[in-house]
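Note that this complex is displayed minus one protein chain, with the remaining chains in position.
After this line comes chain A, so read on.
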Amino acid sequence: MAIDRRLLTHMNWGLVLMTFLLFCVGVLNLYSASAFMSEEGIAMSSFYQKQLLWGGVGLGGMLLAMVLDYRHWRSLAWPMFILTVVLLAMVPVAGKTIYGAKRWISLGFFNLQPSEIAKIAAILMAAKLLARNSHPLGWGEFIKVVGICLIPAVFILKQPDLGTTLNMLLNVGGIILFRGLSKGVFRTCLIAGPACLPLGWMFMKEYQKQRVLTFLNPGDDPLGSGYHIIQSQIAIGSGEMWGKGFMEGTQSQLRFLPEKHTDFAFAVFGEEWGFVGCLILLVLFCLFLLAIFNTARDAKDRFGSFLSAGVFFYFFWQFLINMGMVMGLMPVVGIPLPFISYGGSATLVNFCLIGLVLNVSMRRFVFKTN
């Protein structure tokens, strides 16, 4: 279809602006975080440059997600979902092990991480299944949706990748809550959820249990992750009102944090930009979420609305969990902070999902003539 002027006028420009601003903040912060590393000669590759490169790739993915009408994406939900499950099933057999986890399939020129595609596929799938009607969600449909989304979740949990599994299930749960469900189902979930926690504990790996224990008692941890939480809090706290200035962080030239450019990148920001900087970033995050919210509200149809809500939750949970972890409010779970943490495929997925939301916003009105 040709580019329609209305497509551009109706596009969610607020979301575009917020995305751009957040991405810039992230690259700037990575510049500071990796500058120390190169001075020390630990790693010479500049993460901010790679992040910029991935931003470019992400832009491509975003445009691709926008070009095709989002209702075509809906038709593609099943094939995409099945392909994802097949790829995930291949990982244990043909996968590559990095840092003790088997998450990648080597394609020669780069390593494909099927769990990243699964995040997109699960949101599309849940939105499609839940958008069929508007009745309050009953038991039958609830079990169907949750059951289908559990298939990829189990594979990802086995890899092991607790962070991604959690994120995926929470997104599906978010869309269900957004849609609204019957009182019976809601009440049962409210009671059954906490009851499942001990069961989850049994299935956790030793290091995951250790992280939860560490969170409950950070002073006492032989593995050193309690030490990292304390260090990241010292870094953020010592930023005080105005921060120590760009590239001036002393504490978070954090030799203490092994993952200061990935999961703990926010600690670097907090130390260097202080309370004011953190507040501005927090406002940016909130405005970003509200921009997605706008599309979920104004969407022309139920699928578009649910899809946007799914993307909303995708970002919301990551903001909540990562910042909560870095500031000692939550146990350490390997979930990155969107835009701020370094990560190639995560950046690509972020941009693709934003592309889908923009897609929904662009086509708010055009279809009456279709």
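Structure notes:
FYI, a residue touches a chain if its C-beta (ideal position, glycine included) is under 8 Å from a C-beta of that chain, and two chains touch if they have at least 3 such contacts; residues count from 1.
What we mean here is this: contacts and distances are computed from a predicted model.
The unshown chain of the complex is recorded in UniProt as "Penicillin-binding protein", chosen from "Indolepyruvate oxidoreductase subunit IorA", "Fimbrial assembly family protein, type IV pilus assembly protein PilN", "ABC transporter" or "Penicillin-binding protein". When the omitted chain is restored, the residue from A:Gly26, A:Pro114, A:Gly270 or A:Gly355 that touches it is A:Gly270.
Touching the missing chain, out of A:Leu30, A:Ala65, A:Val268 or A:Leu289, is residue A:Leu289. Checked against the hidden chain, the listed residues A:His10, A:Arg71 or A:Lys119 yield one contact partner: A:Arg71.
In the complete complex, the hidden chain is touched by one of A:Gly180, A:Gly193 or A:Gly245, namely A:Gly180. Taking the complete complex into account, residues 40-42, 71, 134, 177-180, 221-222, 224, 227, 230-231, 233-241, 250-251, 255-256, 270-271, 274-275, 278-279, 282-283, 285-286, 289-290, 293, 296-297, 299-302, 305, 309, 312, 316, 319-320, 323-324, 327, 329, 367-368, 370 of chain A touch the chain not shown.
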